[in-house]
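Heads up, one of the protein chains got dropped from this complex, but the rest are sitting where they should.
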Amino acid sequence: MAVVEVTIAPMGTGTPSISHYVAHCHKVLEQATDLKHQLTPMSTIIEGDLDRILEVIRKMHEVPFAKGAQRVSTLIRVDDRRDKELTMAGKIKAVTEKLGNGGK
Amino acid sequence: MAVVEVTIAPMGTGTPSISHYVAHCHKVLEQATDLKHQLTPMSTIIEGDLDRILEVIRKMHEVPFAKGAQRVSTLIRVDDRRDKELTMAGKIKAVTEKLGNGGK
Amino acid sequence: MAVVEVTIAPMGTGTPSISHYVAHCHKVLEQATDLKHQLTPMSTIIEGDLDRILEVIRKMHEVPFAKGAQRVSTLIRVDDRRDKELTMAGKIKAVTEKLGNGGK
Partner (left out) sequence: MAVVEVTIAPMGTGTPSISHYVAHCHKVLEQATDLKHQLTPMSTIIEGDLDRILEVIRKMHEVPFAKGAQRVSTLIRVDDRRDKELTMAGKIKAVTEKLGNGGK
């Protein structure tokens, strides 16, 4: 299980607004019901099998081209930990617990 | 107003767990009451004046060194838009609205 | 053809030096003789077919685990342009030519 962050941005579309493209990419992700995901103000975060996540991101990367973009910049950050189970909820919990008791 | 994502990771600490360091960095951010922030499973996202955000991130970057790390890898992603107000909530809303009506 | 930047970092290895891991990852890349690559002080940059590049990066990501790391953080940045051929040399040339004639 890995946690992966992805940001897919079309370049040179003529408008600084890209939420239209982000929404269409997200629809592709929503079809992958075996993966958990979370939308953040800067990215989408996905949890699940790494190979499966990369397969879905590969499809998401094609979306802006299908919508007319000529250049797409995609950022992928993989956090892969194998000594213990890694989940989005577990990562947040590990930090907030430490915040709760003085960061100790 | 900018929206900025930051991830601060100590290198070579001898343990794959870094939530302890993340929590201490977050405490520095919490003192900046003029900035909005959100913890995600992969990063911290901050909203506010860009110069002020960079000033606070600079302080956060020192935290792992103060806690004993010898090397720190910090990733900063700035989204700065000047034709309209950019906020974390506004960015999420722009995408979810488009998801709601078929991504149109 | 895409140009892709990759950085693969083991977490919690007990030493801040990671060049040993980088070199082993690079050896996997060198076996992919159909891809061009360039080592930079912060990453490796690869040029070629996007699917082929992602396949090789997937193998590179396993290297630190095989060498004993328990957690690996991998950053992938894809620059994919389809209105014209995108190459590492072409990208550098486009900038240096503009620098040469006053950035016009």
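Which chain is which? They are A, B and C, in the order written, and residues in each are numbered from 1.
Rule of thumb we're sticking to: a residue touches a chain if its C-beta (ideal position, glycine included) is under 8 Å from a C-beta of that chain, and two chains touch if they have at least 3 such contacts.
Because the structure is a prediction, the values reported are computed rather than measured.
Asker: Considering the entire assembly, which residues of chain A contact the chain that has been omitted?
Answerer: 9, 11-18, 69-71, 73, 75
Asker: On chain C, where is the contact patch with the chain that was removed from view?
Answerer: So the residues of chain C touching the missing chain come out as 3, 5, 7, 16-17, 19-20, 22-24, 26-27, 38-43, 45, 47, 75, 77, 79, 81, 83, 88-89, 91-92, 94-96, 98-99, 103.
Asker: For chain B, which residues touch the unseen chain?
Answerer: Contact residues on chain B toward the absent chain are 11, 51, 54, 58, 61, 65, 70-83.
The criterion applied here is as follows: only the chains that are shown with their structure count from here on.
Asker: Based only on mean CA positions, could you tell me how far chain B sits from chain C in angstrom?
Answerer: One centre to the other, that is 25 Å.
Asker: Just the number, please: Cα centre separation of chain A and chain C in whole Å.
Answerer: Comparing mean C-alpha positions, chain C is 20 Å from chain A.
Asker: Among the residues of chain B, which are close enough to touch at least two other chains?
Answerer: Where chain B meets two or more other chains at a single residue, that happens at 16-17, 75.
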